[in-house]
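Pasting in a structure now, in structure tokens, and then I'll have a few things to ask.
Heads up, one of the protein chains got dropped from this complex, but the rest are sitting where they should.
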Amino acid sequence: MSNSNNVLIIGAGIAGMQASLMLAKAGKKVVLVEKLPIIGGNTIKNEESFPNLECSTCMVAPVQQDVLQNDNIEVMTLSEVKAVNGQVGNFTVTINKKARYVSLTECIGCGACYEPCPVSLQNEWEENLGKKKAIYVPCDGSLPNVPAINSGHCLRLSGKKSCNACAEACMFGAINFSDKDEQVKIEVGAIIIATGFDLYGGKLLSAFGYGTLPNVYTSMEFERLYASNGPTSGELLLRKGKKLPDSVAIVHCIGRKELGYCSGVCCMYSFKYAHFIKDKLPEATVYNIYSDICVPNKSYQSFYNKIKDSNSTFIFQSAPDIVQIAGNNGKLQVKLTAGKGSKNSLNVDMVILSCALVPAKTSKELADILGIERDRKGFFQTRKGYIGTVQTSVDGIFTVGCAEGPKDIEDSVIQAESAVGEVFSLLG
Amino acid sequence: MESNGKEKFTPKIVGYLCNWCTYAAADLAGSSKLEIAPNLTVIRVMCSSRIDFNLVLTTFFNGADGILIGGCHPGDCHYDKGNYYTRRRYAMLKSVFKTLKIDPERLQLAWISASEGNRYADVVNSFTEKIKKLGPNPLNENPYY
Amino acid sequence: MSTKIGIYICECGPNIADNINIDEVIERISSSEDYKNKQLIIKPYKLLCSNEGKEYLEKEIKDNELTHLVIAACSPRDHEITFINICKKTKLNPYLYKMVNIREQCAWMIPDKKKATEKAISYIKAAINRVLHQSVLIEKQLDSNPNVLVIGGGITGMETALSLASKQRRVYLVEKNSILGGNAQSFKNLLPRQENNTDLVAKKITAIQENENIEVFTDSKLENAVGFFGNFEVTVKSTKKDQTANEFVVGAIVLATGFALMPTEKLKKHAYGKDDNVYTALEIEQMMKAKGKIVLKSGKEPKSVGLIHCVGREDRGYCSRICCNYMLKIISYLKDQSDTILIKDFYKDLCLPHKYDQEYFDTMAKKKVDFIRISDITTKKTHITYTEVNGSKKEADLDMIILAPAMVPAEGTEELAELLNVPLHPTKFFQEAHSQLNPIGTSLEGIYIAGGCHGPQGISESVLQAKAVQGKIVTQLIPGEKIIPEVKVSEIIPDFCMGCQTCREVCCYGAITFDPERGICVVNEAICRGCGNCVGSCPSGAIRAKHFTTIQIHQEMKEAIS
Partner (left out) sequence: MKKIQTKGVKISSNKDYRDSIVDILKKMLQSKSVDAVLVPMRVPAKDSYAWILVKDEKLLTEADPAAPIMPIQGARALSSFSRKGQSMLKIAALMRPCEIRATIELSKLNQVNLENVTLISYDCPGALPMEDYLNDPEKGEKKFNDILKKLDFQNKSIKPVCKICDQFSLLPVSDLHFTLFHDQNNTMFLIANSNRGNLVLKEIGMEASHTVSAWANGIQEIKDKRAAQKKGRFTQIKKMVEGFNSLLATFSDCIGCHNCQSACPICYCRQCYFDSESVTSGTDLTMLKAKKRGSISLPQNRIMFQVGRMSHMSLSCVSCGLCTDACPVSIPVAEIFSYVAHNTQKQFSYSSGENKGEPIPLKTFKLEEVKGIQELVEDAEA
């Protein structure tokens, strides 16, 4: 096995970073490919993670710094795997690196170039709740703290106008408009897929008034609302009508029936939101519309008990995801199937849809490139006939974290660590 | 011998900040270009539990006008339970200062996590304002002490 | 040789130079009479963290034979390591160097240039005073023993042993019963998503017996373990009459002691005796494994069966995650046995977190099974009174009741935790070091937890955790490689210590032990993480935190108040 010392890891979320750090500290050379301009994945999107409500930045930033400062890890941001051939111990991988137009070595993240840029865009990292410039970092405290230029919208790069605002503001000459996309070929012995999840959403949520009723939010949007480095720096500002909500309904199990699986984490993050709302707006009333309380960890039930005692009302619905939500002069009316003695509708200012976790958009294309099977839910399929493995149908390729199925951070990190174990059994 | 008027008085505040959370918040406040009063001098320690009340006492009696201890929120401590011990030591010293009424407000403990840059700015600026109102440390003006 | 302090002020392009008058800083410091009798070299540089900057700095240290170094630049959290690595390339000890943050905490934070410059000068002076009181620290190199001790011969323990054992790494597997296999061996089938590996346990046992790098000790338990990561002296004693004891040295210890089902006799809500037809799910599995069918005490097949989930969940305060799955498996046993059995399944919540679990439930729900969501239930022998979630109270009389009691840590977990000083989670399972960043480590480096003793879970999760432990050990305990422990640790000054053991009690990592002969406490530098909590707890200041001593902090404090 000629290059049994190199490992490719796709996706720089918490699982991908943990696996690359462990392999790097043991002397392996790791190439960490990430499609966004920054590393950290979905974990750094939430302000605090359940169950201990530990601040994500305090937890993940040291890991990000370690990854960026480790000589054995080559981080390739704005990059995607285009082709893979060969077999275990000898994969040749072609990677498309999109141009960043800002030099990673020269730029020291002073941010002088943001303000002069005339272009303002929707910041999809902030779930379009905030704006960004054509030259941007997704959020404060992004790591690597180096901006990228969106070539589609930059006036100069899209040829609309010969604008030079950011280059003039940069004292380091770090901005290079003639940066080109490039294709890189590398040789690796094993591949670990850690591409994470997307949220069930978009058009599928129109049945719940999402998109038409402004104060209906998805769970990820609420995470960014609550984030202190988010678009509203932590204020739960409503999109329309009054500034802050007096009553909020959190609807669990959105997408569970249609997808045919429970994601195992939405109950916990819904309780987290109930806590956040009570923390920021003590007088607000919070309704949790649930069917099953899924708390599959030794530490989770005590967190649920705390929320139950802190006077947020729990309403049982045999199938929460068939509630209808309609506008009712400024408020949102949530129609419930009336159980004995329970209310049949709620009038609230804000509705949060606790959406299921679905496979990342790139999963289909990546599975074809790697030649590995996907399971009937669209996640990557682990090897048949094995118990508790992260190997895929192809030798030497592993799938960890939410790429393999919906799970919490703890189980994702456990899978990442077990993939490292299997890589060492395979390559030695 | 009284120093004439409060406006000339620039408070000297010592800030013992824990490296993992509050010092990181200070960095974030800096990189977000928030304006923070320069009176606070930052001394970085690995954990807020490193600061014992002996050190706080020597700082206070050597003439510091205010002392801020910054640590991680309970449960976030990088060394598991360090900040719980910090709180009890601080609470004990605070109780002694309160009983003796020697300006307990000059001591402050604040939990500031790494992502709370603006909270760091608010805490430091409001603490500096409070010390400005309080005036200089009485020790610095008593020739017979 | 005379002390020579090199002070390098980074302009960081415009970021520092724009808001701090660097020339004034240099002029004020080099002319200040505090450092008259000291040799000071103070120079600006445009960007110290760039490659040329690093070479420039390395040359400066070597040419001027600097004894101390102060870098005034950005935050130590970003580049302290960069400059430590530069010192390592020269003869200058990396701990005679202090980094001063004049970018985030001076230039960017204080708009007024005059004040920012004053602040920078004060910080740099404080750093010079401090660096003169800093002492040389040498990073230790401890040689490590690659062998591993695994406690618990169930599926998790066996998986860990098999994946770790190799020619360079011997594995000692200790099992308190007389045979390997643990709980998993009494399961007839596994879940559909686990592709009926019925002979899984048997295969593992033969693989272990054939592996000459694994030494198995059945009917044995851990007698004593002393030491730290890379060097645990361990004694394993047989529980049989001869009580033979073996001693050996291992680098890591893996706890895989598994789970037990909560004893349900004491539960107030479920009063039943030994002879009633009430079984726990494990007993049903054992009956299926032995007899191949489920029968009453009388030997006859039951006509009606009641399955009760979440038994003891309130008492224990957690959901045991896997019971919903294995109760569906028991329903499939009953359905295969005969289609006419009346089955009532009483559950509070459905816990179906895996991607295929909901499907498994939906297929079983299509079969004639009465799934009833309840809010309360009590049993008297095989008579059940329950209230459904919509509040209506009902009763049922059945031939047989099958309980799904809460999973609890196996018997002996508490003593093991006591022996190894490993903390327990409030639910009495072992406490992981960090639930998200280090889920299978413990607060004691070198001791790992996996399987049923970590928390309630199924076989797939246990095997995954076993491989995760393998991943951790293989990347941290590498045969032939040295271990470099934290260097900024605490040390106790014997002459001042009165043996009050306050430090030992506050240390969260068990790094401090009491030495009864000398009557003083001692810090184990291989375990200490350098947080300084012990220093903060000692009333007489008898403990010194290396690189953060009280005298060094005083130097910075003195500058802050002058």
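Read from first to last, the chains carry the letters A, B and C; within each, the first residue is number 1.
Operating definition for what follows: a residue touches a chain if its C-beta (ideal position, glycine included) is under 8 Å from a C-beta of that chain, and two chains touch if they have at least 3 such contacts.
What you are looking at is a predicted structure, and each value in this text was computed from that prediction instead of being measured.
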Visible chains in contact with the missing one: B, C
Absent-chain contact - pick from C:263, C:292, C:391 or C:539: C:539
Given C:28, C:140 or C:558, the one touching the chain that is not displayed: C:558
Absent-chain interface as seen on chain B, which is shown: 1, 53-54, 57-58, 61-63, 74, 81, 84-85, 87-96, 98-105, 107-111, 119, 122-123, 126-127, 138-145
Interface residues of chain C (partner: the chain not displayed): 34, 495-502, 505-506, 514, 516, 519, 537, 539-542, 550-551, 554, 558, 562
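Following the convention adopted for this analysis, only the chains that are shown with their structure count from here on.
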Higher-contact pair (C-beta pairs counted), A-B versus A-C: A-C
Per-chain Cα centre nearest the global Cα centre, belonging to chain: C
Chain B and chain C, separation of their C-alpha mean positions in angstrom: 33
Computed distance of Cα centres, chain B from chain A, in Å: 37
Interchain centroid distance [CA atoms averaged], chain A/chain C, Å: 25
Set of chain A residues in contact with two or more other chains: 52, 54, 59
Chain B: positions in contact with at least two other chains: 24, 31, 78
Complex interface listing, chain B residues touching chain A: 20-21, 24, 28, 31-32, 72-73, 75-76, 78, 113-119
Footprint of chain C on chain A - complex, ascending: 14, 18, 22-23, 25-27, 49, 51-52, 54, 59, 63, 65, 69, 105, 108, 110, 112, 171-172, 256, 260-265, 292-302, 305, 316, 339-341, 375, 377, 379, 384-385, 387-390, 405-407, 409-411, 413-415, 417-422, 424-425
Residues of chain A defined as touching chain B within the complex: 47, 52-59, 61-62, 109, 111, 140-141, 145, 227-229, 233
